[in-house]
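Every protein chain except one is present and positioned as in the full complex.
After this line comes chain A, so read on.
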Amino acid sequence: MTVKVQREDFDVGAELAAMTRGRTSIGGVTLFVGLVRDMAGGAEVSAMTLEHYPGMTEKQLEAIEAEARARWPLDDALIIHRYGRLEPGDQIVLVATASAHRDAAFDSCHFLIDWLKTKAPFWKLEATPEGERWVEAKGSDDDAAARWAKES
């Protein structure tokens, strides 16, 4: 189980290989890779700067990873989230989950990215032809995270 918050890019193939090497109990891995889009809200985006809260970011990502582990039988989970200046096409985030069976891998990966979007302290500043603007949170992200609320 790993959390990395870094400025540098990551190699999805290398991360997948590192996660599965020699671990033949893993039956499937689900990967989600988030990328910088060139359009947002009808405006052209030339670059994006991701700010975060060092310390709290790692703590929150570790907490949601632990939550995923408690809910699904996972062999491994990995979250890599970048910060700093990124351009369209650049990779922002990688979520990978490994399990004996695909349902646990798919569901936990979906859960992690949905929860990450509402709990991890990152903020995006977009550069557009009209100047810089802070990205506003979407209500749909809260709805997506709410789907995973536990039934009591």
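Basically, a contact is a pair of C-beta atoms (placed from the backbone, for glycine too) under 8 Å apart; a residue touches a chain by one contact, two chains touch by 3 or more; residues count from 1.
Convention: contacts and distances are computed from a predicted model.
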Name of the absent chain as recorded in UniProt (options "VWFA domain-containing protein", "ABC transporter permease", "Molybdopterin synthase sulfur carrier subunit" or "histidine kinase")
"Molybdopterin synthase sulfur carrier subunit"
Among the options A:7, A:37 or A:59, which residue touches the chain absent from this view?
A:59
Since one chain isn't shown, list which residues of chain A touch it in the complete complex.
34, 50-53, 55-56, 59-60, 81, 92-93, 113, 116-125, 134-137, 141
